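With one protein chain held back, the other chains of the complex are shown just where they sit.
== chain A ==
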Amino acid sequence: MTETRVESADEQRAVELGSLEAEMTRLGAEGAMEILCRSLSGVVGLAPFPPARASARFGCASIEVEWASPEPAPAAPAAGAAAAVEEEEPEAEERHEVRAPLVGTFYRAQEPGAKPFVEVGDAVVAGQQVGIVEAMKLMNPVVAEVSGWVTDVVAGDGERVEFGQPLVFLRPGGQE
């Protein structure tokens, strides 16, 4: 009955600085995927508009992101997405809730004063980071499981959240 998965401060530091592979071995598939998704959201953020397809693989760690040809000029996320919400009514009431993966403190941005990961109206892709839950001084990314548009951020910045508590509401869709 003694299963503990907490590492010493040294190990934590090693994880923060250390190799992806070592971290994957330690975390197992679930944790490794989280890290991949974190990197993925970084790559996704390089372009000014959301990609057509994004994939992360655990095996030997791989990230693939495809952007559609820029001609159709997809609505630029920030301002444009709000408009997109208005236009595409079909799945009227459908709502996806991004929930806290663990108990801790919710943060909307990477650091105090920084731009929030998402705002209402933003388009997000599956795997994109939408917040952070800090637990025991570890920053755990909160990622959207589906692509869509942010309709509400229901947890406040710096709010204590419980496991499974809804943080961000999405209206699924887009990126066929």
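Assume contacts are C-beta pairs under 8 Å (C-beta built on N, C-alpha and C of every residue); 3 or more make two chains touch, one makes a residue touch a chain; residues count from 1.
Definition applied: contacts and distances are computed from a predicted model.
Among the names given as "ABC transporter ATP-binding protein", "Branched-chain amino acid transport system permease protein", "Cyclic pyranopterin monophosphate synthase" or "biotin carboxylase", UniProt records the absent chain under the name "biotin carboxylase". Only one residue in the set A:104, A:131, A:148 or A:173 touches the chain that does not appear here, and it is A:104.
Although one chain is not drawn, its touching partners on chain A can still be listed: residues 1-6, 102-105, 135-136, 138, 160, 162-165.
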